[in-house]
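Worksheet for the structure shown next.
Removed from the display is one protein chain of the complex; every other protein chain stays in position.
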Amino acid sequence: MAKRIDVSGLSAYYGATKAIEDISMTVEPRSVTAFIGPSGCGKSTFLRTLNRMHEVIPGARVEGKVLLDDENLYASNVDPVAVRRTVGMVFQRPNPFPTMSIYDNVAAGLKLAGIRKKSVLDGVVENSLKGANLWKEVSGRLNKPGAGLSGGQQQRLCIARAIAVEPQVLLMDEPCSALDPISTLAIEDLIGELKERFTIVIVTHNMQQAARVSDRTAFFNLAGVGQPGKLVELDDTQRIFSNPSVQATEDYISGRFG
Amino acid sequence: MTSSTPDSSGGRTTTTPTGSLQGNSRRGDRLFFVASAGSGILLLVIMAAIAGFLLYRSGIALSKDQTNFFTTFEWDPDNILKPSFGIAVLTFGTIVSGCIAMVLAVPLAIAIALFISHYAPRKIAQPFAYLVDLLAAVPSIVYGLWGALFLVPHLAGLTSWMNTYLGWTYIFRTTHQGAPARNLFTTGILLAIMILPIITAVSREVFRQVPRSHEEAALALGATRWEMIRTAVLPFGRPGVISASMLGLGRALGETMAVAIVLSSSNVLSLHLLDAGGGTFAQNIALKYSEAGPAGKDALMASGLVLFVITLLVNGGARLIIARRKEYSGANA
Partner (left out) sequence: MTTATSVTDHVPLPQLHRRLTTARLPRWAPAATAVLAIALGCAIGAGAGLQSHLQWGLIAALLFVVISYGSSAKVEGRRQARDQLATSLVWVAFILAVVPLVSLIFYTIQQGAAVVNGDFLSHSMRGVYSSGPGGGIYHALLGTIQQVGLATLMAAPIGLLTAVYLVEYGRGRLAKVVTFFVDVMTGVPSIVAGLFILSLWILALGFQYSGFAGSLALAILMIPVVVRSTEEMLKLVPNELREASYALGVPKWKTILRIVIPTAIGGIATGVMLAVARITGETAPVLMLVFVSDSINSNPFQGPQMDLPIYIWQQYAQVNNSFGYARAWGAALVLIAFVMGLNLIARGIARWRSPKSGH
(Lines give C-alpha, C1' and ligand atoms only; values in the text may rest on other atoms or scores of the structure.)
Protein backbone atom coordinates (compact mmCIF):
# COMPACT_ATOMS: atom_id res chain seq x y z
CA MET A 1 0.00 0.00 0.00
CA ALA A 2 2.42 2.65 1.16
CA LYS A 3 4.60 4.32 -1.42
CA ARG A 4 7.83 6.27 -1.51
CA ILE A 5 7.80 9.93 -2.51
CA ASP A 6 10.72 11.47 -4.40
CA VAL A 7 10.61 15.21 -4.89
CA SER A 8 13.12 16.95 -7.09
CA GLY A 9 13.55 20.62 -7.97
CA LEU A 10 10.04 21.63 -6.91
CA SER A 11 8.93 25.28 -6.82
CA ALA A 12 5.40 26.52 -6.23
CA TYR A 13 3.83 29.87 -7.10
CA TYR A 14 0.75 31.89 -6.17
CA GLY A 15 0.33 34.02 -9.26
CA ALA A 16 3.64 35.85 -9.61
CA THR A 17 4.74 35.15 -6.03
CA LYS A 18 7.09 32.26 -5.50
CA ALA A 19 6.08 30.48 -2.30
CA ILE A 20 8.68 27.70 -2.20
CA GLU A 21 11.84 27.23 -4.20
CA ASP A 22 13.75 24.26 -5.49
CA ILE A 23 12.87 21.60 -2.95
CA SER A 24 14.19 18.06 -3.26
CA MET A 25 13.65 15.28 -0.76
CA THR A 26 12.71 11.65 -0.32
CA VAL A 27 9.96 10.41 1.96
CA GLU A 28 10.28 6.76 3.00
CA PRO A 29 7.25 4.45 2.88
CA ARG A 30 5.61 3.36 6.13
CA SER A 31 7.19 6.16 8.11
CA VAL A 32 6.13 9.48 9.56
CA THR A 33 7.87 12.53 8.19
CA ALA A 34 7.28 15.84 9.97
CA PHE A 35 7.68 19.29 8.41
CA ILE A 36 8.60 22.06 10.83
CA GLY A 37 9.54 25.69 10.36
CA PRO A 38 8.41 29.23 11.06
CA SER A 39 5.10 30.58 9.76
CA GLY A 40 5.10 31.41 6.08
CA CYS A 41 8.02 29.14 5.27
CA GLY A 42 5.92 27.22 2.78
CA LYS A 43 5.63 23.87 4.55
CA SER A 44 1.85 23.71 4.07
CA THR A 45 2.20 24.83 0.47
CA PHE A 46 4.76 22.12 -0.11
CA LEU A 47 2.47 19.55 1.49
CA ARG A 48 -0.33 20.57 -0.85
CA THR A 49 1.88 20.08 -3.89
CA LEU A 50 2.22 16.41 -2.94
CA ASN A 51 -1.38 15.65 -3.89
CA ARG A 52 -1.89 18.46 -6.38
CA MET A 53 -4.19 20.37 -4.03
CA HIS A 54 -2.02 23.44 -4.48
CA GLU A 55 -3.39 24.08 -7.94
CA VAL A 56 -7.05 24.31 -6.85
CA ILE A 57 -6.30 27.86 -5.69
CA PRO A 58 -6.83 30.20 -8.66
CA GLY A 59 -3.55 31.31 -10.19
CA ALA A 60 -1.43 28.73 -8.35
CA ARG A 61 1.09 26.56 -10.23
CA VAL A 62 3.96 24.20 -9.65
CA GLU A 63 7.30 23.48 -11.34
CA GLY A 64 9.37 20.38 -10.77
CA LYS A 65 8.77 16.70 -10.20
CA VAL A 66 7.05 14.62 -7.55
CA LEU A 67 7.62 10.90 -8.07
CA LEU A 68 5.31 8.44 -6.38
CA ASP A 69 7.16 5.11 -6.78
CA ASP A 70 8.68 6.33 -10.06
CA GLU A 71 5.47 7.88 -11.41
CA ASN A 72 5.58 11.66 -11.82
CA LEU A 73 2.45 13.29 -10.39
CA TYR A 74 2.97 16.31 -12.62
CA ALA A 75 3.35 14.40 -15.88
CA SER A 76 1.01 15.76 -18.54
CA ASN A 77 -1.14 12.66 -18.77
CA VAL A 78 -1.71 12.36 -15.02
CA ASP A 79 -5.20 13.10 -13.75
CA PRO A 80 -5.05 15.27 -10.60
CA VAL A 81 -8.28 13.66 -9.41
CA ALA A 82 -6.65 10.22 -9.50
CA VAL A 83 -3.65 11.63 -7.62
CA ARG A 84 -5.86 12.85 -4.79
CA ARG A 85 -7.47 9.46 -4.56
CA THR A 86 -4.03 7.93 -4.04
CA VAL A 87 -2.67 10.62 -1.73
CA GLY A 88 -5.21 11.45 0.99
CA MET A 89 -5.26 14.58 3.09
CA VAL A 90 -6.36 15.74 6.54
CA PHE A 91 -6.74 19.46 7.10
CA GLN A 92 -5.87 21.93 9.83
CA ARG A 93 -9.44 22.43 10.97
CA PRO A 94 -11.73 19.43 11.12
CA ASN A 95 -14.02 19.71 8.10
CA PRO A 96 -16.63 16.95 8.07
CA PHE A 97 -19.36 17.60 5.52
CA PRO A 98 -21.97 19.42 7.61
CA THR A 99 -24.94 18.12 5.66
CA MET A 100 -23.97 14.46 6.03
CA SER A 101 -24.25 11.92 8.83
CA ILE A 102 -21.18 10.28 10.37
CA TYR A 103 -21.73 7.23 8.20
CA ASP A 104 -22.11 9.24 5.01
CA ASN A 105 -19.03 11.26 5.79
CA VAL A 106 -16.87 8.14 5.98
CA ALA A 107 -18.54 6.59 2.94
CA ALA A 108 -18.35 9.79 0.87
CA GLY A 109 -15.19 8.87 -1.01
CA LEU A 110 -16.41 5.36 -1.76
CA LYS A 111 -19.73 6.61 -3.06
CA LEU A 112 -17.88 9.01 -5.34
CA ALA A 113 -15.93 6.02 -6.70
CA GLY A 114 -19.23 4.36 -7.58
CA ILE A 115 -19.35 1.82 -4.73
CA ARG A 116 -22.97 1.58 -3.64
CA LYS A 117 -23.28 -1.92 -2.20
CA LYS A 118 -24.52 -1.57 1.35
CA SER A 119 -22.58 -4.55 2.73
CA VAL A 120 -19.29 -3.26 1.28
CA LEU A 121 -19.92 0.26 2.54
CA ASP A 122 -20.86 -1.00 6.00
CA GLY A 123 -17.64 -2.99 6.25
CA VAL A 124 -15.42 -0.14 5.09
CA VAL A 125 -17.12 2.42 7.33
CA GLU A 126 -16.66 0.19 10.37
CA ASN A 127 -13.04 -0.59 9.53
CA SER A 128 -12.19 3.02 8.84
CA LEU A 129 -13.80 4.25 12.04
CA LYS A 130 -11.95 1.53 13.94
CA GLY A 131 -8.77 2.53 12.17
CA ALA A 132 -9.34 6.09 13.34
CA ASN A 133 -10.04 4.93 16.93
CA LEU A 134 -13.52 6.41 16.72
CA TRP A 135 -15.69 3.35 16.34
CA LYS A 136 -16.39 2.84 20.04
CA GLU A 137 -17.52 6.42 20.49
CA VAL A 138 -19.84 6.69 17.49
CA SER A 139 -21.02 3.18 16.61
CA GLY A 140 -24.37 3.87 18.24
CA ARG A 141 -25.08 7.08 16.37
CA LEU A 142 -23.78 6.64 12.85
CA ASN A 143 -26.79 8.44 11.42
CA LYS A 144 -26.30 11.59 13.45
CA PRO A 145 -24.69 14.62 11.75
CA GLY A 146 -20.90 14.62 11.84
CA ALA A 147 -20.89 18.26 12.84
CA GLY A 148 -22.36 17.28 16.23
CA LEU A 149 -19.13 15.61 17.38
CA SER A 150 -16.45 17.30 19.49
CA GLY A 151 -13.49 18.88 17.69
CA GLY A 152 -11.17 15.94 18.35
CA GLN A 153 -13.81 13.43 17.28
CA GLN A 154 -14.47 15.45 14.13
CA GLN A 155 -10.79 15.36 13.25
CA ARG A 156 -10.69 11.59 13.74
CA LEU A 157 -13.82 11.36 11.60
CA CYS A 158 -11.92 13.25 8.88
CA ILE A 159 -9.03 10.78 9.24
CA ALA A 160 -11.50 7.90 8.91
CA ARG A 161 -12.96 9.55 5.83
CA ALA A 162 -9.48 9.92 4.32
CA ILE A 163 -8.36 6.33 4.99
CA ALA A 164 -11.65 4.83 3.81
CA VAL A 165 -10.60 5.30 0.18
CA GLU A 166 -7.37 3.37 0.85
CA PRO A 167 -4.82 6.00 -0.10
CA GLN A 168 -1.14 5.12 -0.23
CA VAL A 169 0.04 8.31 1.35
CA LEU A 170 -1.67 10.39 4.05
CA LEU A 171 -0.89 14.09 4.26
CA MET A 172 -1.75 15.94 7.48
CA ASP A 173 -1.72 19.72 7.59
CA GLU A 174 -1.33 20.70 11.27
CA PRO A 175 -4.07 18.24 12.22
CA CYS A 176 -3.96 19.09 15.93
CA SER A 177 -3.61 22.86 15.88
CA ALA A 178 -7.33 23.40 16.52
CA LEU A 179 -7.62 20.71 19.21
CA ASP A 180 -7.23 20.49 22.98
CA PRO A 181 -4.32 18.52 24.53
CA ILE A 182 -6.30 15.34 25.15
CA SER A 183 -7.66 15.17 21.62
CA THR A 184 -4.16 15.94 20.37
CA LEU A 185 -2.80 12.98 22.27
CA ALA A 186 -5.46 10.73 20.75
CA ILE A 187 -4.52 11.85 17.25
CA GLU A 188 -0.82 11.39 17.95
CA ASP A 189 -1.42 7.82 19.13
CA LEU A 190 -3.44 7.24 16.02
CA ILE A 191 -0.63 8.49 13.78
CA GLY A 192 1.66 5.92 15.36
CA GLU A 193 -0.77 3.16 14.40
CA LEU A 194 -1.53 4.48 10.93
CA LYS A 195 2.11 4.48 9.86
CA GLU A 196 1.96 0.66 9.72
CA ARG A 197 -0.25 1.08 6.67
CA PHE A 198 0.47 4.46 5.16
CA THR A 199 3.28 6.79 4.30
CA ILE A 200 2.50 9.78 6.49
CA VAL A 201 3.63 13.37 6.07
CA ILE A 202 2.62 15.80 8.81
CA VAL A 203 3.04 19.55 9.03
CA THR A 204 3.22 20.83 12.58
CA HIS A 205 3.89 24.02 14.46
CA ASN A 206 4.61 22.09 17.58
CA MET A 207 8.16 20.84 17.81
CA GLN A 208 7.42 18.48 20.69
CA GLN A 209 4.80 16.88 18.51
CA ALA A 210 7.28 16.43 15.67
CA ALA A 211 9.71 14.87 18.11
CA ARG A 212 7.04 12.54 19.50
CA VAL A 213 5.42 11.22 16.36
CA SER A 214 7.88 11.40 13.50
CA ASP A 215 10.70 9.18 12.27
CA ARG A 216 12.24 11.86 10.13
CA THR A 217 11.92 15.64 10.30
CA ALA A 218 12.38 18.30 7.64
CA PHE A 219 13.11 21.88 8.61
CA PHE A 220 11.93 24.66 6.29
CA ASN A 221 12.96 28.27 6.48
CA LEU A 222 12.75 31.48 4.53
CA ALA A 223 15.40 34.13 4.08
CA GLY A 224 13.06 37.01 4.82
CA VAL A 225 9.54 38.32 4.39
CA GLY A 226 8.44 37.95 0.77
CA GLN A 227 11.22 35.46 0.04
CA PRO A 228 10.31 31.92 -1.02
CA GLY A 229 10.59 29.13 1.56
CA LYS A 230 13.35 26.52 1.24
CA LEU A 231 14.15 23.17 2.68
CA VAL A 232 17.05 23.54 5.10
CA GLU A 233 17.58 19.93 6.05
CA LEU A 234 15.89 16.58 6.34
CA ASP A 235 17.24 13.97 8.72
CA ASP A 236 16.27 11.43 11.34
CA THR A 237 14.14 13.13 13.94
CA GLN A 238 16.54 12.21 16.71
CA ARG A 239 19.45 13.86 14.93
CA ILE A 240 17.47 16.97 14.03
CA PHE A 241 16.54 17.51 17.65
CA SER A 242 19.87 16.51 19.20
CA ASN A 243 22.56 17.34 16.73
CA PRO A 244 21.36 19.10 13.57
CA SER A 245 23.93 19.69 10.87
CA VAL A 246 22.79 23.23 10.04
CA GLN A 247 23.08 26.11 12.46
CA ALA A 248 19.67 27.61 11.46
CA THR A 249 17.91 24.40 12.47
CA GLU A 250 19.54 24.43 15.86
CA ASP A 251 18.63 28.09 16.33
CA TYR A 252 15.01 27.37 15.51
CA ILE A 253 14.74 24.26 17.66
CA SER A 254 16.40 25.84 20.65
CA GLY A 255 14.00 28.76 20.30
CA ARG A 256 16.70 31.29 19.49
CA PHE A 257 14.67 32.73 16.66
CA GLY A 258 11.14 32.89 15.35
CA MET B 1 -28.28 40.94 18.15
CA THR B 2 -27.51 43.23 20.97
CA SER B 3 -26.38 41.54 24.11
CA SER B 4 -25.90 43.54 27.27
CA THR B 5 -28.05 46.47 26.25
CA PRO B 6 -30.59 47.90 28.64
CA ASP B 7 -34.14 46.64 28.69
CA SER B 8 -36.87 48.17 26.66
CA SER B 9 -37.78 50.89 29.12
CA GLY B 10 -34.24 52.24 28.74
CA GLY B 11 -32.39 54.36 31.25
CA ARG B 12 -31.21 51.58 33.51
CA THR B 13 -27.85 51.09 31.91
CA THR B 14 -25.51 53.82 32.91
CA THR B 15 -26.56 55.82 35.88
CA THR B 16 -24.83 59.12 35.50
CA PRO B 17 -24.32 61.01 38.75
CA THR B 18 -26.04 64.25 37.82
CA GLY B 19 -29.77 64.00 38.28
CA SER B 20 -30.74 66.38 35.49
CA LEU B 21 -28.64 64.52 32.95
CA GLN B 22 -30.23 61.29 33.99
CA GLY B 23 -33.70 62.68 33.55
CA ASN B 24 -32.76 63.96 30.13
CA SER B 25 -31.41 60.67 28.92
CA ARG B 26 -34.43 58.86 30.33
CA ARG B 27 -36.78 61.07 28.41
CA GLY B 28 -34.72 60.72 25.24
CA ASP B 29 -34.57 56.99 25.61
CA ARG B 30 -38.28 56.67 26.17
CA LEU B 31 -39.05 58.91 23.20
CA PHE B 32 -36.75 56.96 20.94
CA PHE B 33 -38.12 53.66 22.11
CA VAL B 34 -41.69 54.77 21.56
CA ALA B 35 -40.86 56.00 18.06
CA SER B 36 -39.13 52.80 16.99
CA ALA B 37 -41.59 50.42 18.63
CA GLY B 38 -44.40 52.56 17.23
CA SER B 39 -43.06 52.04 13.71
CA GLY B 40 -43.09 48.32 14.27
CA ILE B 41 -46.66 48.50 15.53
CA LEU B 42 -47.67 50.72 12.60
CA LEU B 43 -46.38 48.02 10.31
CA LEU B 44 -48.57 45.48 12.07
CA VAL B 45 -51.54 47.82 11.77
CA ILE B 46 -50.98 48.15 8.03
CA MET B 47 -50.86 44.39 7.62
CA ALA B 48 -53.98 43.96 9.72
CA ALA B 49 -55.72 46.64 7.67
CA ILE B 50 -54.77 44.97 4.40
CA ALA B 51 -56.11 41.64 5.59
CA GLY B 52 -59.17 43.26 7.17
CA PHE B 53 -60.18 45.32 4.16
CA LEU B 54 -59.67 42.49 1.73
CA LEU B 55 -61.67 40.12 3.95
CA TYR B 56 -64.48 42.59 4.45
CA ARG B 57 -64.79 43.42 0.75
CA SER B 58 -64.47 39.79 -0.26
CA GLY B 59 -67.28 38.95 2.16
CA ILE B 60 -69.56 41.43 0.47
CA ALA B 61 -68.62 40.14 -2.95
CA LEU B 62 -69.03 36.47 -2.11
CA SER B 63 -72.44 37.01 -0.56
CA LYS B 64 -73.63 38.33 -3.93
CA ASP B 65 -72.00 35.67 -6.04
CA GLN B 66 -74.62 33.38 -7.52
CA THR B 67 -72.15 30.68 -8.51
CA ASN B 68 -69.38 28.69 -6.91
CA PHE B 69 -66.48 31.07 -6.45
CA PHE B 70 -63.83 28.37 -6.83
CA THR B 71 -65.12 26.47 -9.83
CA THR B 72 -66.70 29.14 -12.03
CA PHE B 73 -64.91 30.16 -15.23
CA GLU B 74 -66.57 33.44 -16.14
CA TRP B 75 -66.05 36.84 -14.55
CA ASP B 76 -69.28 38.84 -14.60
CA PRO B 77 -69.75 40.40 -11.16
CA ASP B 78 -71.49 43.55 -12.38
CA ASN B 79 -74.34 41.64 -13.95
CA ILE B 80 -77.33 42.96 -11.99
CA LEU B 81 -79.60 40.04 -12.69
CA LYS B 82 -77.15 37.26 -11.94
CA PRO B 83 -73.75 38.35 -10.66
CA SER B 84 -71.49 35.38 -11.20
CA PHE B 85 -67.75 35.17 -11.03
CA GLY B 86 -65.17 32.55 -10.14
CA ILE B 87 -61.45 32.06 -9.96
CA ALA B 88 -61.03 28.67 -11.66
CA VAL B 89 -59.37 30.10 -14.77
CA LEU B 90 -57.27 32.52 -12.75
CA THR B 91 -56.05 29.88 -10.32
CA PHE B 92 -55.17 27.55 -13.14
CA GLY B 93 -53.40 30.25 -15.15
CA THR B 94 -51.50 31.62 -12.19
CA ILE B 95 -50.29 28.23 -11.01
CA VAL B 96 -49.46 26.87 -14.45
CA SER B 97 -47.53 29.94 -15.59
CA GLY B 98 -45.76 30.02 -12.21
CA CYS B 99 -44.85 26.34 -12.52
CA ILE B 100 -43.55 26.74 -16.08
CA ALA B 101 -41.47 29.67 -14.88
CA MET B 102 -40.04 27.65 -11.98
CA VAL B 103 -39.28 24.57 -14.09
CA LEU B 104 -37.35 26.71 -16.56
CA ALA B 105 -35.79 29.24 -14.23
CA VAL B 106 -34.62 27.25 -11.21
CA PRO B 107 -32.25 24.78 -12.93
CA LEU B 108 -31.00 27.53 -15.18
CA ALA B 109 -30.46 29.89 -12.26
CA ILE B 110 -28.57 27.25 -10.28
CA ALA B 111 -26.37 26.55 -13.29
CA ILE B 112 -25.69 30.24 -13.85
CA ALA B 113 -24.97 30.79 -10.16
CA LEU B 114 -22.50 27.88 -10.27
CA PHE B 115 -21.03 29.36 -13.43
CA ILE B 116 -20.34 32.62 -11.63
CA SER B 117 -19.16 31.08 -8.37
CA HIS B 118 -17.22 28.03 -9.55
CA TYR B 119 -16.80 27.71 -13.30
CA ALA B 120 -16.23 31.02 -15.00
CA PRO B 121 -12.81 32.54 -15.36
CA ARG B 122 -12.61 35.43 -12.94
CA LYS B 123 -12.46 37.98 -15.74
CA ILE B 124 -15.90 36.92 -16.98
CA ALA B 125 -17.47 36.10 -13.61
CA GLN B 126 -17.24 39.56 -12.06
CA PRO B 127 -18.80 41.64 -14.85
CA PHE B 128 -21.37 38.95 -15.52
CA ALA B 129 -22.43 38.85 -11.88
CA TYR B 130 -22.79 42.61 -12.07
CA LEU B 131 -24.91 42.35 -15.21
CA VAL B 132 -27.22 39.85 -13.51
CA ASP B 133 -27.64 42.21 -10.55
CA LEU B 134 -28.60 45.07 -12.86
CA LEU B 135 -31.07 42.88 -14.73
CA ALA B 136 -32.76 42.04 -11.43
CA ALA B 137 -33.62 45.74 -11.24
CA VAL B 138 -35.18 46.08 -14.71
CA PRO B 139 -38.83 47.09 -14.19
CA SER B 140 -41.40 44.44 -15.05
CA ILE B 141 -43.23 46.71 -17.47
CA VAL B 142 -40.08 46.76 -19.62
CA TYR B 143 -39.93 42.96 -19.59
CA GLY B 144 -43.58 43.00 -20.64
CA LEU B 145 -42.94 45.39 -23.51
CA TRP B 146 -39.99 43.29 -24.68
CA GLY B 147 -42.04 40.14 -24.25
CA ALA B 148 -44.90 41.40 -26.39
CA LEU B 149 -42.89 43.07 -29.14
CA PHE B 150 -39.85 40.78 -29.29
CA LEU B 151 -40.42 37.45 -27.56
CA VAL B 152 -43.92 36.69 -28.85
CA PRO B 153 -42.98 36.99 -32.57
CA HIS B 154 -39.74 35.09 -32.00
CA LEU B 155 -41.50 32.21 -30.30
CA ALA B 156 -43.85 31.64 -33.23
CA GLY B 157 -41.42 29.23 -34.89
CA LEU B 158 -40.77 27.30 -31.70
CA THR B 159 -44.49 27.07 -30.99
CA SER B 160 -45.36 25.55 -34.33
CA TRP B 161 -42.39 23.21 -34.09
CA MET B 162 -43.50 22.04 -30.67
CA ASN B 163 -47.01 21.56 -31.97
CA THR B 164 -45.71 19.39 -34.81
CA TYR B 165 -43.32 17.20 -32.87
CA LEU B 166 -44.63 17.37 -29.31
CA GLY B 167 -48.32 17.69 -30.14
CA TRP B 168 -48.87 14.08 -29.07
CA THR B 169 -48.32 15.17 -25.45
CA TYR B 170 -51.71 16.92 -25.61
CA ILE B 171 -50.49 19.93 -23.63
CA PHE B 172 -48.34 21.13 -26.56
CA ARG B 173 -51.04 20.74 -29.19
CA THR B 174 -52.47 23.94 -30.63
CA THR B 175 -56.00 24.09 -31.86
CA HIS B 176 -55.63 27.29 -33.82
CA GLN B 177 -52.42 27.36 -35.77
CA GLY B 178 -50.68 30.60 -36.63
CA ALA B 179 -52.16 32.76 -33.88
CA PRO B 180 -49.65 34.94 -32.01
CA ALA B 181 -48.04 33.05 -29.13
CA ARG B 182 -49.89 35.00 -26.42
CA ASN B 183 -50.36 31.88 -24.36
CA LEU B 184 -49.55 30.51 -20.93
CA PHE B 185 -46.37 28.88 -22.22
CA THR B 186 -44.96 32.19 -23.48
CA THR B 187 -46.07 33.82 -20.25
CA GLY B 188 -44.18 31.15 -18.32
CA ILE B 189 -41.04 31.73 -20.38
CA LEU B 190 -41.25 35.48 -19.84
CA LEU B 191 -41.79 35.03 -16.11
CA ALA B 192 -38.82 32.65 -16.04
CA ILE B 193 -36.62 35.27 -17.68
CA MET B 194 -37.89 37.87 -15.21
CA ILE B 195 -37.20 35.84 -12.07
CA LEU B 196 -33.93 34.37 -13.35
CA PRO B 197 -31.77 37.30 -12.17
CA ILE B 198 -33.14 37.35 -8.62
CA ILE B 199 -32.84 33.57 -8.10
CA THR B 200 -29.37 33.64 -9.62
CA ALA B 201 -28.21 36.55 -7.50
CA VAL B 202 -29.28 34.96 -4.21
CA SER B 203 -28.03 31.46 -5.11
CA ARG B 204 -24.67 32.85 -6.18
CA GLU B 205 -24.19 34.52 -2.82
CA VAL B 206 -25.02 31.25 -1.06
CA PHE B 207 -22.63 29.23 -3.22
CA ARG B 208 -19.88 31.72 -2.60
CA GLN B 209 -20.30 31.30 1.14
CA VAL B 210 -19.59 27.57 1.03
CA PRO B 211 -16.53 27.20 3.26
CA ARG B 212 -13.39 26.54 1.29
CA SER B 213 -12.53 23.75 3.74
CA HIS B 214 -15.59 21.73 2.69
CA GLU B 215 -14.71 22.06 -0.96
CA GLU B 216 -11.13 21.04 -0.27
CA ALA B 217 -12.29 18.08 1.78
CA ALA B 218 -14.20 16.78 -1.23
CA LEU B 219 -11.36 17.48 -3.65
CA ALA B 220 -8.87 15.72 -1.36
CA LEU B 221 -11.04 12.62 -1.49
CA GLY B 222 -10.51 12.55 -5.21
CA ALA B 223 -13.69 14.23 -6.31
CA THR B 224 -13.96 15.79 -9.75
CA ARG B 225 -15.18 19.37 -9.87
CA TRP B 226 -18.78 18.29 -10.40
CA GLU B 227 -18.55 15.71 -7.59
CA MET B 228 -17.11 18.37 -5.31
CA ILE B 229 -20.08 20.61 -6.14
CA ARG B 230 -22.49 17.78 -5.49
CA THR B 231 -21.00 16.75 -2.16
CA ALA B 232 -19.98 20.11 -0.72
CA VAL B 233 -21.58 23.04 -2.54
CA LEU B 234 -25.13 21.99 -3.37
CA PRO B 235 -26.04 20.48 0.03
CA PHE B 236 -24.70 23.53 1.81
CA GLY B 237 -26.50 25.89 -0.54
CA ARG B 238 -29.79 24.04 -0.64
CA PRO B 239 -31.80 26.05 1.92
CA GLY B 240 -30.61 29.27 0.31
CA VAL B 241 -31.52 28.09 -3.17
CA ILE B 242 -34.95 26.98 -1.97
CA SER B 243 -35.71 30.32 -0.39
CA ALA B 244 -34.40 32.14 -3.47
CA SER B 245 -36.68 30.03 -5.65
CA MET B 246 -39.65 30.74 -3.44
CA LEU B 247 -38.87 34.43 -3.59
CA GLY B 248 -38.86 34.09 -7.37
CA LEU B 249 -42.09 32.11 -7.36
CA GLY B 250 -43.74 34.75 -5.21
CA ARG B 251 -42.78 37.39 -7.73
CA ALA B 252 -43.95 35.27 -10.63
CA LEU B 253 -47.34 34.64 -9.02
CA GLY B 254 -47.92 38.30 -8.25
CA GLU B 255 -46.50 39.65 -11.50
CA THR B 256 -49.05 41.88 -13.13
CA MET B 257 -48.05 44.09 -15.98
CA ALA B 258 -45.82 41.72 -17.94
CA VAL B 259 -48.57 39.12 -17.91
CA ALA B 260 -51.22 41.70 -18.72
CA ILE B 261 -49.28 42.71 -21.80
CA VAL B 262 -48.28 39.29 -23.08
CA LEU B 263 -51.15 36.95 -22.27
CA SER B 264 -54.39 37.49 -24.12
CA SER B 265 -57.03 37.14 -21.48
CA SER B 266 -60.10 34.97 -21.85
CA ASN B 267 -62.42 32.87 -19.73
CA VAL B 268 -60.99 29.64 -21.05
CA LEU B 269 -59.39 26.96 -18.99
CA SER B 270 -57.41 24.88 -21.43
CA LEU B 271 -54.67 22.32 -20.92
CA HIS B 272 -53.39 23.22 -24.37
CA LEU B 273 -50.66 25.50 -23.08
CA LEU B 274 -49.83 26.81 -26.54
CA ASP B 275 -53.35 28.07 -27.18
CA ALA B 276 -53.82 31.76 -26.60
CA GLY B 277 -56.00 32.68 -23.66
CA GLY B 278 -56.36 32.09 -19.95
CA GLY B 279 -55.56 34.54 -17.20
CA THR B 280 -53.88 35.14 -13.88
CA PHE B 281 -55.10 36.82 -10.70
CA ALA B 282 -52.96 39.90 -11.04
CA GLN B 283 -53.61 40.30 -14.74
CA ASN B 284 -57.35 40.01 -14.22
CA ILE B 285 -57.32 42.71 -11.56
CA ALA B 286 -55.25 45.09 -13.66
CA LEU B 287 -57.41 44.63 -16.73
CA LYS B 288 -60.84 44.67 -15.08
CA TYR B 289 -60.65 47.27 -12.31
CA SER B 290 -61.14 50.35 -14.48
CA GLU B 291 -64.49 49.29 -15.93
CA ALA B 292 -65.60 47.51 -12.75
CA GLY B 293 -68.59 48.84 -10.81
CA PRO B 294 -68.81 48.65 -7.03
CA ALA B 295 -69.70 44.96 -7.10
CA GLY B 296 -66.95 44.32 -9.63
CA LYS B 297 -64.39 46.04 -7.45
CA ASP B 298 -65.42 43.90 -4.50
CA ALA B 299 -65.12 40.78 -6.64
CA LEU B 300 -61.60 41.82 -7.65
CA MET B 301 -60.78 42.27 -3.96
CA ALA B 302 -61.90 38.70 -3.34
CA SER B 303 -59.57 37.43 -6.07
CA GLY B 304 -56.81 39.64 -4.65
CA LEU B 305 -57.32 37.99 -1.28
CA VAL B 306 -56.88 34.55 -2.85
CA LEU B 307 -53.66 35.69 -4.53
CA PHE B 308 -52.47 37.07 -1.20
CA VAL B 309 -53.18 33.75 0.53
CA ILE B 310 -51.39 31.79 -2.18
CA THR B 311 -48.25 33.91 -1.92
CA LEU B 312 -48.45 33.62 1.87
CA LEU B 313 -48.55 29.83 1.59
CA VAL B 314 -45.58 29.83 -0.78
CA ASN B 315 -43.50 31.99 1.55
CA GLY B 316 -44.54 29.99 4.59
CA GLY B 317 -43.66 26.75 2.80
CA ALA B 318 -40.17 28.02 2.03
CA ARG B 319 -39.72 28.98 5.67
CA LEU B 320 -40.79 25.54 6.85
CA ILE B 321 -38.42 23.76 4.49
CA ILE B 322 -35.53 25.86 5.69
CA ALA B 323 -36.40 25.42 9.36
CA ARG B 324 -36.67 21.66 9.00
CA ARG B 325 -33.19 21.40 7.55
CA LYS B 326 -31.59 23.47 10.26
CA GLU B 327 -30.02 20.47 12.02
CA TYR B 328 -27.90 19.85 8.95
CA SER B 329 -27.50 23.46 7.97
CA GLY B 330 -23.78 23.66 8.62
CA ALA B 331 -24.21 26.89 10.49
CA ASN B 332 -22.85 25.13 13.55
CA ALA B 333 -19.85 23.64 11.75
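Here are a few things to note about the model shown:
Each chain gets a letter, A and B, in the order it is written, and its residues are counted from 1.
Convention: a contact is a pair of C-beta atoms (placed from the backbone, for glycine too) under 8 Å apart; a residue touches a chain by one contact, two chains touch by 3 or more.
Owing to the predicted nature of the structure, the values given are computational and were not obtained by experimental measurement.
Every shown chain touched by the omitted chain in the complete complex is listed here: A, B. Taking the complete complex into account, B:I193 is the one of B:V96, B:I193 or B:A244 that touches the chain left out.
The omitted chain makes contact with just one of the residues B:V138, B:L166, B:L271 or B:L320: B:V138. Touching residues on chain B toward the chain that is not drawn are 1-6, 8, 10-11, 13-14, 16, 24-26, 28-29, 31-33, 35-44, 46-47, 49-50, 53-54, 57, 107-108, 111-112, 114-115, 119-120, 128, 131-135, 137-146, 148-151, 154-158, 161, 193, 196-197, 200, 224-227, 229, 250, 253-254, 256-257, 260-261, 281-282, 285-286, 289, 297, 300-301, 304, 307-308, 311-312, 314-315, 319. Take chain A: the residues that touch the chain left off the picture are 68, 71, 73, 75, 77-79, 81-83, 85-86, 110, 112-115, 120, 123-124, 127-128, 130-131, 133, 135, 165-166, 193-194, 196-197.
Note that only the chains that are shown with their structure count from here on.
Put simply, the C-alpha centre of chain A and that of chain B have 47 angstrom between them. Within the complex formed with chain B, the residues of chain A that make contact are 51, 53, 56, 58, 81-82, 84-86, 88-89, 91, 93, 95-100, 108-109, 112-113, 145, 147-148, 158, 161-162, 165.
Residues of chain B touching chain A in their complex: 122, 211, 213-224, 227, 231-232, 235-236, 238, 327-330, 332-333.
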